[in-house]
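First the structure, then my questions, so here it is.
For this view, one protein chain was removed and the others were kept in their places.
Take a look at chain A:
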Amino acid sequence: MASNMVSGLINANPVVYEKKERRTRSAPVDTRNQHSILLPFCGMGGRLGAIICSYQSLTEAELLDNLAYQGKSLKGYYIKDPEHPYSLEELKVITEDAIEVDDKRSYVRVTFTPTVEHCSMATVIGLCLRVKLMRSLPPRYKVDIRVAPGSHASEAAVNKQLNDKERVAAALENPNLVDMVDECLAPSLI
């Protein structure tokens, strides 16, 4: 999969889009998707009690923010394209519209659009997304990663590969692939 480096870049001249302004900490807290939940807790003297606190559901924007975060600087950058120094958002590989979150059912679906139809990097990008989501979501979530319909030549194969637990596990044991994923997720200082 990684051997395509020999033949040069697959998409040598990608279109680069502007990044969207990220929400900053000082921005007013988004009150959408809030509802109250009961949390059991152990209080003073071991008594059991419950507090009601407002629960802010996971939203698409938050997930995108999480995907965006890299390293310690707050100038978060996305997972990088394996071929270019651009972030995936700049290349419009992932957008907020392409993320679907259902907090109640613990379900996340990310649809990404490779820059060219024959992009052999699609699986690597998908793998990076999966690793990143594994790091930023609680284990209760089922994560579904897909290529946008019609955006890739071997769409079905890629989708199957990305959502096959065994194959993902196997891929993550391949040192070359792991290196590549690490490279994509590494904090960038651009």
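Everything below uses one rule, namely that a contact is a pair of C-beta atoms (placed from the backbone, for glycine too) under 8 Å apart; a residue touches a chain by one contact, two chains touch by 3 or more; residues count from 1.
Note that in this section contacts and distances are computed from a predicted model.
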Missing subunit (named according to UniProt) among the choices "DNA polymerase delta subunit 4", "Glutathione S-transferase", "MMS19 nucleotide excision repair protein" or "Ran-binding protein 10":
"MMS19 nucleotide excision repair protein"
The one residue from A:131, A:145 or A:180 touching the chain left out of view is A:131
Spell out the interface residues on chain A facing the chain that's missing from view.
25, 29-30, 37, 39, 41, 43-44, 51, 53-56, 58-59, 62, 65-66, 69-72, 131, 134-140, 172, 178, 181-182, 185-187
